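The structure appears right after this line, and notes come after that.
The complex is shown incomplete by one protein chain, all other protein chains being positioned as in the whole.
Note that the chains are named A and B in the order they appear, and that numbering of residues resets to 1 at the start of each chain.
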Amino acid sequence: MKLRLGLIAGLSAGLLATTALADIKVGFIGSLSSDTGLSTLRGAQIAIDELNDAGGVMGQQVSMVTADTGEDVIEGVKAFEYLAESAEVDFIISGSIDDVSLGWMPRMQEYQIPTLDTWTSYIGIIDMVIEDPEVMAPYFMNIASDEALATLYINFGAEVLKAKMGFESVVILAEDTAFGQAITGLVTDALAPVAGIDVADVIVYDIGTVDFAPIFSKAQNSGADFIYQVSSVNSQVISSQYVKLQVPMAMTGVNVSALGMEYWEDTGGAGGGISTLSPVPSVGFPLDPVSQGFVDTYQSKYDTRPMIPHFNGFNAYHGLKQAMAAAEAAGGFSDVAAWNAEMLKQDLILEKDGQLWLRYGFWQHGEVEEVTGRTYPQNARFDLTSPYEDAQPSMVVIQWKEDGTVGVVYPFEYASTEFELPSWVK
Amino acid sequence: MPEFVERGTLRTMIQACYLAIFAMSWDVLSGRTGYISFGHPFLIGIGAYSTAILSKKFGVPPEYSIPLAIVITMFGGLVVLLPALRIKGSYFALVTLAFMELMYQLVQVIRPDLTGGTRGITGIKSLTRGAEAGYELAVTLMLGVALGLWLLMRTRFGTALWAIGMDEDSVRGSGLSTTRLKTMAFLVSALVAGLGGAYYAHYTGSLAPRALFDIDFLFTIIVAALIGGAGTIIGPMFGAFFLIFLLEWLRPILPGAERYFVYGGVALILYMYQPKGLVAIAQSLRDRVRGDNYDHRA
Partner (left out) sequence: MTQILIQGMLLSGLYALIAMGFMLIFSIGRTLNLAYGAYLLVGGYVYFWLCQQMGLPQIVGFAGAVTAGVLMGLLKHRLIVKTLNGDHVAIEISTLILAVVLQAGVVLLFGDSSKILLPIVPGVVTVAGAQVTFNILTATLISWAVIIGLYLYISRTHTGRAMQAVSMDAKGAALSGVDPDRINLITWGISGGLGALGGVFFASYTQLYPGMWVAPLIISVAVVIVGGIGSILGTLVVAHIVGFMEVGVSSWSPELRGVFTMILIVAVLVLRPQGLFGREETH
């Protein structure tokens, strides 16, 4: 009975939402049952609520239609088609993972609907923007691309792992995915020349691996000082086995599962000592007042996981408002070229204690980033050189301590704690 | 048709058409002979990957890459899967399942520069622009395949396939080569799978190993064929449209994971109620109506 009432309530709410005078329609594409997808969905919803309370956009109310991808590529294509052709949305906000975004990309190119990706960081998509700016005009990515993430990580290697910990050599433990290959390539190319850390061995493992004991044995036999892990799929398995096996080497790198506050609960605490690079703002990242206000609203509105939105929730919140501001300036979303030009101009600077803390802006076409020497058009603006006066760093390194706290360990300007070895390694 | 429905509905129908082609391909082999293939995504995947790699990486125009992809699918399937036809019953299902898993692993490991590794391939040349043209192409393909199979099944070949499904030994006893028949059925099935897979790759514009060589994809194909009615031409088409539209109609009501739960539940109940599928349910309804008219039982 209760269930039926709930269903009817849900149904009628759904009907009301679509029959109300909703003139601007936002489509959400992403998984409705993952922390990643929900972060984007809720960030966007809060931004929409705030816009509507302030009188809407161009005098119209904004509403949202959701399309679940279940993190499946084909479902993602169908979800995009649904948003574009059945729901006829004006703008799409995406919390898709990399391969799902790549899956619906041809649809976005065909429909030319302004779309903002908040989680996917694949540099290959930015390369598509460079190759064909006209077709990719509706596409923006407001998370720093993976190349920028990996580049700044090298500095962490030089300034912390080499200078402070005295590590001379590394063994890379990377999953067998495109993400793993890309990060491994970037890191191996730069670690020795830039950070002065030798790569003793690269071990690529299958993402279905059940037992990591032999792989950790192999890593130990390489004689390296520490392990660099690259894992985005099933990354809890490798990190929890690292902790359970008490592997006597430090391990850091990329561990996507450790990016949310639920990591501790999900691992039942079997994840202490793990450190990972994280896009900004990460867990344990000190927040500026505006972003803190967003988190407060979020927590008063939602009491289910994720308790604190992941970085893409912030991206969705700020990014959606920017997309609407761009539409207001361009006279709507229909003229994609005009919207694109206005979106490129969006620039939100958030300060903390009088200093630039976070910046939501975009790289322009032809604008060369100095450290990597390449362009990142329509990608989130980031800064790769201390003291980060132009924008926030592309990433921070966070570490989960064995008592369940988490903090930023690098860059030092944003640090809230220090990098430590797990107790069994000391 | 395109003039009367919304574009969104057209997109749903396109998906249904392609699923119907895959389900018909499965049905030629499994629905009739009783050799249950759990590896059909393997064949469809070869077709899809072949045309994608040929057109994207080697610049072969689709009018050549699609026929080539079909030939590759038939050849690849023949070399790899044919030895499995020696194996009977559940073992055949298992070995085809193993092939699908093997393909999933190999696509990522071997020549990721060609296959795109886990990220797959995106930006495959589209053959049509817009929902209407895509719909016309998909419907033409589906009806073409259906007509071709219908004609084929009316021949002695079709009857012989049925007989294999009933009792393989007696077919062999009557002097027919069951191996030749099964090989033929397999080649037809691979041809349709390769054709569907290749056109589908050009339609979606992107493919990824996780979407193709996947037990969920396999599930959808088999369930479409069986829910509709195995061993018929209309059945797999009916099943495909039913399942795809069920999923799309549920979307606005149950946007999240509940959708798959309800969808799977409906499929399970329907299948348990009548394993011969919707076609058989429709037939028995029709019979009942007629039966009441003539009132034989009374």
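Assume a residue touches a chain if its C-beta (ideal position, glycine included) is under 8 Å from a C-beta of that chain, and two chains touch if they have at least 3 such contacts.
The structure presented is a predicted model; accordingly, all values stated were derived computationally and were not measured.
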(message) Of the residues A:Thr209, A:Thr297 or A:Thr385, I need the one that contacts the missing chain.
(response) A:Thr209
(message) Can you say which of B:Thr9, B:Gln105 or B:Thr128 touches the chain missing from this structure?
(response) B:Gln105
(message) Among B:Ala69, B:Leu97, B:Ala160 or B:Ile244, exactly one should touch the missing chain; which is it?
(response) B:Leu97
(message) To test your reading of the contact rule: which positions on subunit B touch the chain that is missing from view?
(response) 34, 36, 83-84, 86-91, 93-95, 97-99, 101-102, 105-106, 109, 169, 215-216, 219, 222-223, 226, 257-258, 260-261, 263-265, 267-268, 271-272, 275
(message) List every residue of subunit A that touches the chain not included in the displayed model.
(response) 31, 33-35, 70-71, 176, 203-206, 208-211, 213-218, 220, 234, 236-237, 240-241, 244-247, 257, 262, 266-271, 305
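The working rule: only the chains that are shown with their structure count from here on.
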(message) I'd like to verify one number: the distance from the centre of subunit A to the centre of subunit B, where each centre is the average of its C-alpha atoms, in whole angstrom.
(response) 37
(request) Quick one: which bits of subunit B touch subunit A in the complex? Just the residue numbers, please. (result) 6-11, 15, 105, 108-109, 112, 116-120, 122-124, 126, 129-131, 204-208, 210-211, 216-217, 248, 251-253, 255-257, 259-260
(request) Within their complex, state which residues of subunit A touch subunit B. (result) 10-11, 14, 18, 32-33, 66-68, 70, 72-74, 77-78, 81-82, 84-88, 98-99, 102-107, 110, 122, 124, 128, 176-179, 181, 206
